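The complex appears here without one of its protein chains, the remainder shown in place.
What follows is chain A.
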Amino acid sequence: MGAYNKQGQLIRVVQAAREKAADSRKKEEQGGGRQQQFASNDNDNLDAKKDVEIPPETARDHAPFPMNRTFISQPVLTSALQHHIWRQIIHEGKSVREVSAEVNVEMSRVAAVVRLLEIEHEWKRIGKPLAQRYHDAVQGMLPKTDWAAPEWDAEHGEFAKREKPNHESINDLPVHAATGQQIFLPTSESRHFTRADAAKVFDKRLLPADDRVPHPELTVMHKEVLEGLSEEERRERAEARNAVAERKRAAALALQAAKEAAIKKVDTGRWEYRFTEIKVDDAGKDGRGLGATGWRYGAPLMDRSRGQHKIPRAV
């Protein structure tokens, strides 16, 4: 709405037309020998408008509510960028974090794109009609962030380096409920008070801000740049970090798989019965050990007593 005037014309087109008309008039005056007079300004504008290209959008064009200038319509991802993200995750097997850092799109949005495209593919597979025209019309009206496909540079024999699409800020620190309070903490001047200390002041279990951001690895990389490390050293370190992370992930997966494999599953048609092996000896000599399986004998159960909360109050 903010992009149009009362006559329903795009303001930036009208403006461009007016500027162009003024330019041409100036030229003609300079050239001299002009006899014809303009009938009206409006006609002139309309004539000029036809051969004016639509100028690029500005911030004003992204304000759909003229009375609310602070509301800016945010750009959406084009289909090309969405498919690029989907391909990176599904076919190239990259992690959401990697892809997010690569295309400058928030991790939650990357995950949403992959989910939505999976649904789209499923619909195509089962032959459900897609509202393609509606999609195109809406995409045509919204500001967009596009993905520029890498182009082969024959001169250098490699893909030309393109600028990353800058969709949104991806490394914003999420606001944790524990950091909502204002705390005045007296400390000695000599103390080296870091972010880790600040986090501990807010809450004992709160991680420092450097670890709570969505992409802590970007912070580390930037720190290394500031330290003045060479590109090779930085790459080596990044690879080492990736290798450690990969090893941890593989170990966690293996552990999970081993646990899963230890469970015996019996399918009875309606339910699946899962048999987990335990050890009777875990109950200890008196049968009341902490590791014991089953409901305990001779121990009071406090779940119905006063002051017991069954619903967790903090997660």
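Details
Operating definition for what follows: a contact is a pair of C-beta atoms (placed from the backbone, for glycine too) under 8 Å apart; a residue touches a chain by one contact, two chains touch by 3 or more; residues count from 1.
Simple rule for what comes next: contacts and distances are computed from a predicted model.
Remark: of the listed names "NADH-ubiquinone oxidoreductase chain 4", "TRM112-like protein", "WD repeat-containing protein 92" or "Probable ribosomal protein S16, mitochondrial", the one matching the undisplayed chain in UniProt is "Probable ribosomal protein S16, mitochondrial".
Within the full complex, the residue among A:63, A:199, A:221 or A:292 touching the omitted chain is A:292.
In the complete complex, the hidden chain is touched by one of A:70, A:268 or A:308, namely A:268.
On the side of chain A, touch with the chain left out of the figure occurs at residues 264-280, 283, 287, 292-295, 297-298.
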